[in-house]
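Sharing a structure here in structure tokens format.
With one protein chain removed, the remaining protein chains of the complex are shown where they sit.
Presenting chain A:
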Amino acid sequence: MVIKSFPLIMILILFISAFTMPLVNNNKIIKTISLITNFICSVLSIFTFYYVQLYGNFKYKMGHFDAPWGIEFSIGTLESMMAILFTVVSFFIIWYSLYSIEKDIKESKVCLYYVLINILIASLLGIVFTNDIFNAFVFIEVSTLASCGIIVIKDKKENVKATIKYVVLSSLGSGLVLMGIAFLYSITGNLNMDFMHSELIKNWMNYERIILLSIGLFTIGLGVKGAMFPLHVWLPDAHSSAPTSSSAMLSSVVVKAFVLLFIKIIYRIFGTDIISNIPVLDLILILASIGMIMGSIFAIFQKDLKRVIAYSSVAQMGYVFFGIGLGNELGLAISIFHIIGHAFTKSALFLSVGSMIEKAGKNISDLRGIGKEMPITLALFTLGSLSMVGIPILPGFLSKWNFALASIQSGRLYLLTIILASSLLNGVYYFPIVINGYFGQENLKEKVYMSKEKSIKELIPIIMLMGMMVCAGIFSNYIIKILLIACDQMF
């Protein structure tokens, strides 16, 4: 069946188009290529999802070599869903960047920017699909280089500093991941995830220390890249200094891929039998809970609006790790649902904030009365922040509600207070922006109605992302049901 090779075709389309872009001299054509390739990929990923729903999971062999020797792609519900998420979100972000990218970076760098974007998405899809752990490592490195590239391309002082911070911590993280792979390879003799799992099940009792060590290495290594709480220090600088569309891409798509790889490593390579004997999930739960609270507290004290949103990402990644740390099916399924909801919400938030910053200024104090000047953009921002705080129907509420259910299911009621506190703290920093934007006599003085609003065609991508976020909320029952079935296979 040709549909089985769609995952590979998606990656190849993106890589090949990325490397043909420098041959084209015209920036308009380059933008069109990037947009069209991403659109094709999202269509292909939707087909793959349907195929998986109809015929079940499948493996795709590279070059017809059988599993332990050749590289495999393993495509299941989770992977195809993530592929849809990544390609669709990046499609809308690229659509937005068509109008705004020249305001952030130089004209001559535009070509390079789209090359990097396509490479980044291709490598993230590779991380999602691959069933070979070393292959995943190579894709991790490619995505690190590409995501550093889309930060430093703005070529300002703070961008270089932020990128150095990011690249140093990222290379530490990938060094640790590679060391973890080395330990696992030395006791299993395989790099294919399924074969590693079957070897580990046979003889993990003999190597408990090595397994503990390698899980620790993977947790820290991927924790750095996925912004787990004490290792998040690179994130606020990197995400706030990058161009608007890059920060949307980084916080909505890039960090999620590493979390997904982490889930695959924990549940597909080690499996629940081994994990339940090692206190790593409790450690993740503690760090995630601290992250949920501290990320929000840091966000309250920020003056720069983009830094507020970046710290909010730290808190939201805390939710995702919280779900993994709970260690039951519902928790895992909801943490993936939260990845979906957060990807739509955060990308739309970053894009709307980007357009406000472009017209008004980057500090929160500059945005007083912006609601009269840019009512539609601020309305979109309000919708996103309502989801972050957790208002019913929106995905933020549903994931929090289900996290609460999952923590009751795991018998740890005190975790409810953490979820509640974190939601309230979210309100503390999102609502003042909205309230000062729309209300207050002194804020609205001398502001002209709709004077700074962007044209409707530039707002369409943000509106579409918000619409998808609301859809994710409305159809959450359906999505969570599919995710529960998928997570059931992992346990």
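What to note about this one:
Basically, a contact is a pair of C-beta atoms (placed from the backbone, for glycine too) under 8 Å apart; a residue touches a chain by one contact, two chains touch by 3 or more; residues count from 1.
As a convention for this text, contacts and distances are computed from a predicted model.
Selecting from "Cation:proton antiporter subunit C", "Fe-Mo cluster-binding NifX family protein", "NADH-quinone oxidoreductase subunit K" or "Multiple sugar transport system permease protein", the unshown chain of this assembly corresponds to "Cation:proton antiporter subunit C" (UniProt protein name). The hidden chain makes contact, of the residues A:Gly56, A:Gly70 or A:Gly175, with A:Gly175.
The missing chain, though absent from the display, is touched by one residue of A:Ser186, A:Asn206 or A:Ser451; that residue is A:Ser186. Between the chain not shown and the residues A:Glu141, A:Glu199 or A:Glu458, the one that touches is A:Glu141. For the options A:Ile117, A:Ile150, A:Val167 or A:Leu398, the residue in contact with the chain missing from this view is A:Val167. The missing chain lies against chain A, touching residues 134, 137-138, 141, 144-145, 148, 152, 155, 157-158, 160-161, 163-164, 167-168, 171-172, 175, 178-179, 182, 185-186, 191.
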